[in-house]
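Removed: one protein chain of the complex. Kept in place: all other protein chains.
Chain naming follows the written order as A and B, and within any one chain the residues start at number 1.
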Amino acid sequence: MNARLAVQRLGFLLLGLAALVVVVPILVVVAGIVVRGIGAVSWEFLSAMPRAGMKEGGILPAIVGTLLLTLGTAVVAVPVGVGGAVYLSEYARDTAFTRAIRLAMVNLAGIPSIVYGLFGLGMFVLFLRFGTSILAGSLTLAIMTLPVVISTTEEALRAVPTEFRTVSASLGGTRWQGIRKVVLPQALPGIITGVILGLLRAAGETAPILFTVAAFYLPRLPHSPLDQTMALPYHLYVISTQVPGMPAEVQNGTAFVLLALVLLLNFVAAWIRSHFRRRRPW
Amino acid sequence: MGTVCFSRCVCQVHRRLLRTWVLLAAVVALGSGLSGCRAAGPAAEAAAEPATEPAAAPAFKVSSIKNIGSDTLVNLALAWAEAYMAGHPEARISVTGGGSGTGIAALLNRTIQLANASRAMSAEEVEEARRGGFQPVQHTVALDAIAVVVNPANPVAGLTLGQIADIYTGRIRRWSEVGGEDRPIVLLSRESNSGTYVYFIERVIRLGRKDNKDLPSPETLLMPSSEGISAEVRQNPNAIGYDGLGYVTPDQKVLAVAAAAGKPYVLPNAATVLNGSYPIARPLFMITAGQPEGAIARYLEWILGEGQGLIERLGFVPLAAPAADGGGSR
Partner (left out) sequence: MSGGASPAGVAPRASRSGSRPRWSEFAVESLIRVLGFSTVGFVVLIFAFLLREGLPVFFKLPAAALLGELWYPTFGSFGSLPLILGSALVTLLAVLIALPLGVATAVFVREVAPRWAREILKPLIEVLAGIPSVVLGFFGMTTVAPLVRQWLGAPTGLTVFTGALVLAYMSLPTIISVAEDALDAVPRSYRDAGLAMGATHWQTTWRVVVPAGRSGVIIAGMLGMGRAIGETMAVMMVTGNAARLPIDPAALFRPVRTMTATIAAEMGEVARGSLHYHALFGIGIVLFVLTFLINLAAARAIFRRRRKGGLR
């Protein structure tokens, strides 16, 4: 009897150790960046243009660039993604073709980000002649974000009980009316969560924007979708590897801002998910 | 009952969100519409430039210059851009790195007007330009010494070009063979798209001989940037690296280089580059498609004049006298 308990204790200890090994470095990385970077972050840092070879001043263009790219991604990925998910969940029958669509989705999710960058370069920058621009970058990021949006939207739609749809139909509504007025609103928190999760991944990616939009230094903010832009992840990469003598606090400050943005979005998504889950009437 | 109320609330959220999206989309559309005229792209602007530039007009329209290329030049190009824009508010200059190859490729693709390069264009690239309908012009804008760096704890103080070539081709593998400690040599280099890389191979590894086909050993770590080299050199006693003098930070040790055994060992600095005693020095170029006109011509003129004052502060070497142009292909 004691032997089995001892084995159990040992087993659980090992499992706990594994979890610790996973979790402690996360804390170390995040804490390290927060501690070293928060000192650099001031209102000026967030709102000023970079000066003196980007070693002084702020990172406003990178922040604005990331926000613009995220917005651009959302504008494309949300309608296409939600539409696709609505099709898969509400309209499609289980045929070989829909299975192909699901397979395509899984594959889209697994394509390496650098291959997206290659595709974006070849298709949007060169073939469609958008040049290195916010347009090209957003489109590339949007395609990359599609799988996340579609799969979470589908999950959210499936979670809505069928009774809702049946009741809507029995009251004389068409399928689309039922979706638009009943199912979608109910699934909305889940959809929003999925969109935010997809967007936060897009905000943090560097490889897809390397050849499609990112610039080392721009003297002013972009003012059209055909402009290049700076972006936070690329900026962090550049100032930690390309510029000699870059003060460590600028690097850590930029890392902190990027991390804070991503974590904030993460937190918002999690809050929405848990808040609405509690308030669900079913 | 609760269900109906809840759906109504969520419906309202739905409506509000929809309105927000539409509004945002409208703002984006409006913004791009308003600035659509400007966003014709650099090719169109470059074409428009000479056409709208009157012969002797003092008032210059806002001109935008995209400056892409050498990572060696990028910080200098940035400093020039900042200084020039401070005194010339009509200019808008954006700077991006990516390597000499990147800049030249962009110039050949006609997506930029001004490429930075730390090496001369190759014969193939010049040929491609001619096929594209223009003759590229290389303007020497500064000089650069390639410093060979090691960790400060490394006792070795100088190497000959021949020794450096042997080290980088893998013929010499341990520091003890060149008077150092018994440690393995870790080779650091820039990436293959770097003009610095190409220049180093041609001038040092191949000792400047055209018939020499030596290549750096496959064990060479190709770092994506200068700072990558610095980061490794400053903390690894086994490391050796090379880069433009402007990228060497004080926490690295610069080796003195002798052109051959028996020649004097020379440390790189502005003086030794200008008098030719440091054997690994090269011109840095800005390349235009054809003779420069308009805003670009003015910018280049400034660089070759007032701009030279900035160079030494960034660790490069100014063109002390009108340089015998290192232009043309190798």
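Quick note on the criterion: contacts are C-beta pairs under 8 Å (C-beta built on N, C-alpha and C of every residue); 3 or more make two chains touch, one makes a residue touch a chain.
Fair warning: this is a prediction, and the values are worked out from it, not measured in the lab.
Novice: Taking the entire complex into account, which one of A:Ile150, A:Ile191 or A:Leu226 touches the absent chain?
Specialist: Per the contact definition at the top, the residue touching the missing chain is A:Ile150.
Novice: Tell me which of B:Glu128, B:Glu177 or B:Glu312 is the one touching the absent chain.
Specialist: B:Glu128
Novice: By the contact definition given up top, give the residues of chain B that touch the hidden chain.
Specialist: Per the touch rule, chain B residues meeting the hidden chain are 98-102, 104-105, 108-109, 125, 128, 183-184, 186, 191-193, 197-198, 215, 218-224, 228, 231-232, 235-236, 238-239.
Novice: Need a quick check: the contact residues on chain A for the chain that isn't drawn.
Specialist: With respect to the unshown chain, the touching residues of chain A are 4-5, 7-8, 11-12, 14-16, 18-19, 21-23, 25-27, 29-30, 32-33, 79-80, 83-84, 86-88, 91-92, 99-119, 121-123, 126, 143, 146-147, 150, 169, 171-177, 200-201, 204-207, 210-211, 233-234, 236-237, 240-241, 251, 255, 258-259, 262-263, 265-266, 270.
Quick note on the criterion: only the chains that are shown with their structure count from here on.
Novice: When the C-alpha atoms of chain A and chain B are each averaged to a single point, how far apart are the two points in Å?
Specialist: Computed from C-alpha means, the inter-chain centre distance equals 32 Å.
Novice: Report the residues of chain A in contact with chain B in the complex, numbered from low to high.
Specialist: Residue positions touching the partner: 51-54, 71-72, 75, 78, 131-132, 181-182, 184-186, 188, 214-220, 223-228, 238, 240-246, 279, 281.
Novice: Of all residues in chain B, which touch chain A in the complex?
Specialist: Counting only chain B, the residues touching chain A are 2-3, 6-7, 10-11, 13-14, 17, 21, 24-25, 28, 31-32, 35-36, 38-39, 41-42, 71, 74-75, 78-79, 81-82, 85, 92-97, 111, 224-228, 230, 246-249.
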